[in-house]
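Note that one protein chain is taken out, while the other chains of the complex remain in position.
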Amino acid sequence: MLGVCYYPEHWPQDMWQQDAIEMRALGLTYVRLAEFSWSKLEPQEGTYNFDWLDKAIAVLAEQDLKIILCTPTATPPKWLIDKFPDILPVDINTGTTRGFGSRRHYDFSSENYFRESMRISEVMAKRYASHPAVVGWQTDNEIACHDTTHSGSDNAKHAFQAWLEKRYGTIESLNEAWGTIFWSMEYQDFSQIELPILAVTETHPSHQLAYRRFSSEQVVRYHDAMIAVLKKHCPEHFVTHNFIPMTDTQADNFALAEKLNFACYDNYPLGRTDLFFADRDTDTFKRYMRTGHPDFASCSFDHVRGISKDNFWIMEQQPGPVNWAHHNPRPLPGMVRLWSWEAVAHGAETICYFRWRQAAFAQEQMHAGIKRVDNSKSVAWQEIEQFRDELAETEFDLTASVNSSVAMIMSTSNQWVTEIERQGDSFDHQLVEFEYYSALRQLGIDVDFVSPNADLSSYKLVVVPCMPIVDKVLISALEASPAHIVFGPRSGAKTEELTLAPELGPGNIQRLIPIKVESTETLRADCTMPILYKGASYSAGRWNEELAIGEGVKTIARFSNQQAAVVQNDKITYLATLSDVEFLRVLLNDLAVACGVKTYLLPEDIRLSQRGQFGLLFNYSAQAKRVDLGASEQLEFVLGSEEVAPYSLSIYKRV
Amino acid sequence: MLGVCYYPEHWPQDMWQQDAIEMRALGLTYVRLAEFSWSKLEPQEGTYNFDWLDKAIAVLAEQDLKIILCTPTATPPKWLIDKFPDILPVDINTGTTRGFGSRRHYDFSSENYFRESMRISEVMAKRYASHPAVVGWQTDNEIACHDTTHSGSDNAKHAFQAWLEKRYGTIESLNEAWGTIFWSMEYQDFSQIELPILAVTETHPSHQLAYRRFSSEQVVRYHDAMIAVLKKHCPEHFVTHNFIPMTDTQADNFALAEKLNFACYDNYPLGRTDLFFADRDTDTFKRYMRTGHPDFASCSFDHVRGISKDNFWIMEQQPGPVNWAHHNPRPLPGMVRLWSWEAVAHGAETICYFRWRQAAFAQEQMHAGIKRVDNSKSVAWQEIEQFRDELAETEFDLTASVNSSVAMIMSTSNQWVTEIERQGDSFDHQLVEFEYYSALRQLGIDVDFVSPNADLSSYKLVVVPCMPIVDKVLISALEASPAHIVFGPRSGAKTEELTLAPELGPGNIQRLIPIKVESTETLRADCTMPILYKGASYSAGRWNEELAIGEGVKTIARFSNQQAAVVQNDKITYLATLSDVEFLRVLLNDLAVACGVKTYLLPEDIRLSQRGQFGLLFNYSAQAKRVDLGASEQLEFVLGSEEVAPYSLSIYKRV
Partner (left out) sequence: MLGVCYYPEHWPQDMWQQDAIEMRALGLTYVRLAEFSWSKLEPQEGTYNFDWLDKAIAVLAEQDLKIILCTPTATPPKWLIDKFPDILPVDINTGTTRGFGSRRHYDFSSENYFRESMRISEVMAKRYASHPAVVGWQTDNEIACHDTTHSGSDNAKHAFQAWLEKRYGTIESLNEAWGTIFWSMEYQDFSQIELPILAVTETHPSHQLAYRRFSSEQVVRYHDAMIAVLKKHCPEHFVTHNFIPMTDTQADNFALAEKLNFACYDNYPLGRTDLFFADRDTDTFKRYMRTGHPDFASCSFDHVRGISKDNFWIMEQQPGPVNWAHHNPRPLPGMVRLWSWEAVAHGAETICYFRWRQAAFAQEQMHAGIKRVDNSKSVAWQEIEQFRDELAETEFDLTASVNSSVAMIMSTSNQWVTEIERQGDSFDHQLVEFEYYSALRQLGIDVDFVSPNADLSSYKLVVVPCMPIVDKVLISALEASPAHIVFGPRSGAKTEELTLAPELGPGNIQRLIPIKVESTETLRADCTMPILYKGASYSAGRWNEELAIGEGVKTIARFSNQQAAVVQNDKITYLATLSDVEFLRVLLNDLAVACGVKTYLLPEDIRLSQRGQFGLLFNYSAQAKRVDLGASEQLEFVLGSEEVAPYSLSIYKRV
């Protein structure tokens, strides 16, 4: 289904009705309202003004539109900040207070803000609990955006100390767990422990990891309390949240999403690609600047599907150029439609576009909408119509699930480990995971992202690009799973407290494959070296491990000095290096085939996804491309054909 | 005429007389004194010491030298800072106080400093009002240098709040004008409004623009008060100021210069080129590192002539290597003479060299002077003599005006708009303006920089490289002008308050040409695309607009996707993209010719300027170059010939 983000408060009331009529004409079902509207809803402390919102809902409901309301907590108004200045967070890199004047100016450790947030949420929830047009809620907005998970405030420090006491019980136990004997960091009391910021040089990694865990839990605590308020008063409504990319929340995304009915993603393929590819050469950058990389938005779709209950929503879909990346290109014609279908292919049930009409003022005035500021229709309009019609014509089942036999394990705490202990500047957790994901996607493989304590019994292949902390519970789950497991380097190297695995890396994984990491090195990205696999040479080496190999372990790829680069037994394939995507594609193809996972020989820039009965072929290139899907199944094309048009897609149905 | 900046207080008194004799021998008329000398003039609060200055003036006057005095306010002494610590400004990027120990350590919003500045100015003005050798005053020094226009102090905040109240009257009117409904930024009272700094993420653009306007007005308020003090007590003296490049003041330069008798420029071609070209490749950088770019100093000359009453002065002319750029090359032999003539060609009446003798100590000890620290003559000496003699031999009329039929509109507030709302990292307002200017200069066209409310009736061609805010008064002036108008992209896209033009870009310009900007994109500078004009292809695309075109509008250049890149009607040419300089040169040549503006086919690195009866040809290259000026006029060479020598110039007279 389709929806839109709408800010009636930005426009004269006399435009609302026509807006609602046009929304319906476009085939929209949902309208998201009230995000960021606290100062409008409560212009002074305790003085509420819901008239405008009641009116807006009424006008929209008249056109049978369903309303999703937002708690307006991402933007506390100035009067509230002036009353409780401790709401403002403190920058952990400078120690200065992050002031009012934009958004997300709140500290998750401010009890004043916690209380006030629940108050306004409750007021709204009570008011709209039984409104017939209101169907659900979005909590806050893009929680943790703008690096707001961490605060260096005194509030945060005291909450952290209490959190530590709860986690470790005694100070001796903390000293022991972290190894504070190093550099005389032993504590006598929890009240001595500072936040691990603004020190002379790098702080203790265990201290840092604890602070990240604490900060994440503060976010979850806040978010869960808000969900509880909404569910208490509005038991019939769904509660969701619009996530930014998983790697940016600095929070445990599985925990954040756990109490939601489902999760949403805010999808900005061009802005995100611009940031992620900022250091790429001209050719690579230019190639995808108006389309987004074929796997980048998809990776986020699969992430969000992973933390959602089954499928997910797009709460904000980029409809044109945005305003916030280094450069903000126009999508190529057809891309808004293609992105919408790509989200559907990965499990989206509803696509809401951001925003109805481009704002005439403020920070996002250069962010395109479906309608322009002069109320004309932007180019996205026609593409949304086309998408709407194609959904109907293909009879696409938006409730169907994506069924994958390949899983990747995703774990924010493991991302933190690599951020805290970089060890080499060319190690980037997001990039490492993306490269494995992209290799799988180039083979036409659908991927489930699962949590470290997921049920793995249904997978044939489990891929773990980088997971330094692998606990024994996961080892047991992996042992029990029928899947073959692929581990990237660093896996299992650390304990839960970010100390070294006492038996050397890969730590607990040694129970599955008898190897030991005897030394580790990192190299500059441009100073790497080849590995040899089945007679061909591939680039590798940003991170290299020297392995000692036990019984029953085969070396299947070697460094140029003959040391083992990739080793294997029946259960496990372990990569002792970071390689290029090409090697990953070749290796994962061999492994997938061996596990009985079907792979495809897809032309460059072609991607294949399967959902329910449908298969979707996407072409991110300027040339029409013919795809050979093999003769194994009976297929019927319901959109396009095996010759996929440029910047377009084809859809087939298994019959 | 010639002059020099002199700091007698840096040298033993017994050197002064010989200095004065040598100044006269060099043919100097003016000597600037007392800049930065507050601690010498008032060593303790209220205890004045003018003896040394009286003596220095006397010694110089004896040689018939005329004195320009400076208010010493760019460097408040330590005792004053200790008495009024609120004089120190606050860094807007960090919130920390910018301390004593260099210069310009004052806050334009400190009322204590305002009062003290006027006091010392008045003391000096009264003392020297009737001194026969004193002819004029320089206010302060390089106002706004070192990013001092903006301060993050409480003084600034309170003054800003008062300024806002004055501008907007009611808080409702401010909320409405800015659109503070966005992100719940609505205010209930002016006292709630912070400076738009140190927030979680980017602050409201209208808020930022207001802060820039306020800060600029604070500078003008301070400067105007100082001018008033000087004019009150010294009605016979001129009052001027030595400007840094217009783009660096962060103030309305027209307003700053309005009450001055004329404006001065401090001309450092190598230092400025080093900074401006810092990211250029080896060949481009090396080519001009010892000459300066042919158009870079000139552009500043024309800027300053634009804000001056008619002609202008060079108050500080670089005589050799400086100390403050990333790299500080030696000028090539002949360049000090060439730069002096180039300034004259663009309207300079007087050139003062900085400084008489290189300082032996402190921050600028590596900054060359006319004389070296051992009192020997630096290489500049002979070049100044040559320039002096050539001025006499050519009988150059230094009072003549530059008469141009081509104007460019210059507006600091429009520069601010593009700095506040970058939208693409490769958009640089200074560069955009420079590229248009350079294209015109390569055609031998003299350019007037004019303010947005200038009289445009005398121009044949008006060029507006980037002016997002175009108000209706300017539209009327353009309509009334006989000139053809060239607009670059972004023009007219915004309202006065930095919101979007409700009718879409180019906003009010639509009254002159029926086009609408339907979407805007920015691209990375290395990822652009060609445009086609008259069968040739040119590079373009850092900023691109998608145009809808009304009746009577021709498309004269197209993007490779066939969309309109440059459109035109009789009155207006509108560029929907940022192109390379080569395209601008070709297009502007065609437009100039059509408007009856004479253009020239100049060899590379040759520039032509005309002033009064004189034409001046400059050669910035290592090769002699022959220039074909066409047969239209009777010309007589008074210096050199049509074959312009390397790093030299030729001058002809129209007969």
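Labels for the chains are A and B, by order of writing; each one numbers its residues from 1.
Going forward, a contact is a pair of C-beta atoms (placed from the backbone, for glycine too) under 8 Å apart; a residue touches a chain by one contact, two chains touch by 3 or more.
Keep in mind the model is a prediction, meaning the values are calculated, not measured.
Contact with the undisplayed chain is limited, among B:247, B:298, B:358 or B:508, to B:358. From the options B:24, B:127, B:167 or B:372, the residue with contact to the chain not on display is B:372.
The residue touching the chain not shown here, chosen from A:318, A:544 or A:650, is A:544. Although one chain is not shown, part of subunit B still touches it, namely residues 9-10, 36-40, 43-44, 72, 75-79, 82, 89, 94, 96-105, 146, 148, 282, 285-286, 289, 320-321, 323, 326-330, 358-366, 368, 372-374, 376, 378-379. Considering the complete assembly, subunit A touches the hidden chain via residues 94-95, 178-188, 192, 194, 196-207, 421, 423-426, 497, 499-500, 502-504, 516, 518-524, 526-527, 544, 546.
In this text, only the chains that are shown with their structure count from here on.
Computed centre separation for the pair subunit A/subunit B is 47 angstrom, with centres defined by C-alpha atoms.
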